[in-house]
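As you look at this complex, bear in mind that one protein chain is not there, while each of the others sits in place.
And now, chain A:
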Amino acid sequence: MSTPRTSTSSRMAQFKLVLLGESAVGKSSLVHRFVKNQFDEFRESTIGAAFLTQTISLDDDTIIKFEIWDTAGQERYKSLAPMYYRNANCAVVVYDITQSESLERAKAWVKELQRQANENIIITLAGNKLDLEQNREVPTEEAEAYAKEAGLLFFETSAKTGVNVTEIFTEIAKKLPIEATSNKSKTVKGVDLTKSNIESNSTCQC
């Protein structure tokens, strides 16, 4: 995907996005499909977190820049999650449609975000691995009903084939409060991780 240059007349907004979900559901694969339009069948699990950016144009004169935290899903990193979702404008919580426990884990993340993240955070639930339809364990209706009830955007995606990947980010972009922020040249600053953190604990709390 090309990176559009900002012309003087266009609006540019910058938002922080965090990906959460159990390990091996395809968080990194979704981001890589979105940012690089690539898919690696044998991608290794993320260690810690990776930081990526991607710019999309919403319409002729609106440019959205996403600053993305792709977090590792392993249990041992759980206590670090607040550092990534604190002040995030949007979150994509991912589960694997072939693993029903991964939806339960996703629900726990949604709960945590609704309780502890920015109150205006836009949360999307993404059921990944749509290409493995034959192994599906989570019916679309079940996840969709849950998403509706919890007030989430909902997509079923395949990072492998690319189905619905860009759509997630475009849909999120449409929901983001661009008007409020587009007047300033540098626009919104999302998560400021340099600010001191009250609940700062240097070691893991598992």
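Note that in this section a contact is a pair of C-beta atoms (placed from the backbone, for glycine too) under 8 Å apart; a residue touches a chain by one contact, two chains touch by 3 or more; residues count from 1.
Operating definition for what follows: contacts and distances are computed from a predicted model.
Asker: Just by its UniProt name, which of "Protein phosphatase 1H", "Vacuolar fusion protein MON1", "Replication factor C subunit 5" or "ER membrane protein complex subunit 1" is the chain not shown in this complex?
Answerer: "Vacuolar fusion protein MON1"
Asker: Among A:L80, A:A150 or A:V163, which residue is in contact with the omitted chain in the full complex?
Answerer: Considering the complete complex, A:L80 is the one touching the chain left out.
Asker: Spell out, residue by residue, where the missing chain touches chain A.
Answerer: Output for chain A: 23, 44-52, 72, 74-77, 80, 83, 192-197, 200, 202-204, 206.
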